[in-house]
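Every protein chain but one is kept in place in this view of the complex.
So, chain A:
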Amino acid sequence: MIRHLFKLIWNRKKSNFLLISEIFFCFLVLFAVLSLVVYNVRNYSKPLGFDYDNVWLLTARADIDSTELRIAVEEQLTQKIRSYGEVEGTALVSSNSPFAFSQMKVWAKVGDGPRILAENLDVEDTFAEVMQLNVSAGRWFTKQDDAARYNPVVINRVLQQELFGDESAIGKLITRDDSSQVQVIGVVDHYRGSSEYAEESPVIFTRINQQREAVFWGEILIRVKPGTGIAFEERMVKDLSGIAKNWTLELTTVEKMRQNKEKLSMVPMIAMAVVCGFLIFNVALGLFGVLWYNISRRNGEIGLRRALGASANQVYRQFIGEVLVLATFGLVLGVAFAIQFPMLQVFEVESMVYFIALGIAVGLIYLLAIGCAFYPSRQAAAIHPAMALHEE
């Protein structure tokens, strides 16, 4: 029967051309949307590498030119914050703190090896404690690094793999794009600070050493005790405003920053899903209409098949089968096109993302085809053979 159905559809390829094209384009759009969704979902399910609950970010902006004065005020602010019983710890951080809308990229390489673009975060020694980072090899920054010959850095596993492969990175030197050399003292398993939906990219944590180079950072991460609420927030901002007069102080939770980033990732997904939904709806209507028309046009053939020994159920299955074969023709073209994405590593996305999206898209198109064929096929099966033959 399958051979018969393929032959029938192939011989009617001219009249089925539009339907096959529609299925082909529907598959491509579905594949694109699903690739994006699968990419985001897979990233979302991976560990972030830090804990953002109960972490706040204080951003201080000063309208004074003196860096020394700004650093002094920043120091006073930090000490004041640490003095509260509700605060468990603070850490200075560069402006590309977790879920912030800014980036700071550096090129990193080892010897004559390839240059790798990595996110550089300047962080205080307390950062690992505040963000609850897990150092899986080596150690995090400590006071003893003040006297280190090379600036110490901690990197994430992704960068370690790219620079050193399976070799240990501890103690090795990395050359940064400014030709300065830094020494790896630790490796964290994961750090995905840009977004929960983003792929993990190479990261370098550079130690803030105010004694070696005094810099005003203006960003302080604060870990508060669980359950600390808005009343404390208001009190703290009021107290801090007293210290940093005429400064702009903004206090937000890292959770809010995460939500803002989430919205940014969701918007294109939702927009594409809406467009795709409309397209699928149109294709479904088209399929349904064409099948309905085909069946009413093929009454004589249905009557003939019943006369030759087809049961109502066999007629039903034949029409469902025909739609599946039609979908297969469209999908063969679509898959041949879509398979190029993992093969050519388009957008540098993991091949598995494309394969999963491809599988789901194929399944959904078949489901759509069966869904659209269900009612017209049942109608075909219900046609009275004597009447169908008589009408013809």
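Operating definition for what follows: a residue touches a chain if its C-beta (ideal position, glycine included) is under 8 Å from a C-beta of that chain, and two chains touch if they have at least 3 such contacts; residues count from 1.
Keep in mind that, in the parts below, contacts and distances are computed from a predicted model.
Missing from the rendering is one chain, named in UniProt as "Putative ABC transport system ATP-binding protein" (options: "Homoserine O-succinyltransferase", "Putative ABC transport system ATP-binding protein", "Cytochrome C biogenesis protein" or "TctA family transporter").
From the set A:Arg3, A:Lys263 or A:Arg297, the residue in touch with the chain omitted from the display is A:Arg3, counting the whole complex.
Listed residues A:Arg176, A:Arg207 or A:Arg306: the one in touch with the omitted chain is A:Arg306.
Although one chain is not drawn, its touching partners on chain A can still be listed: residues 1, 3-4, 7-8, 11-12, 300-301, 303-314, 384-386, 389-390, 392.
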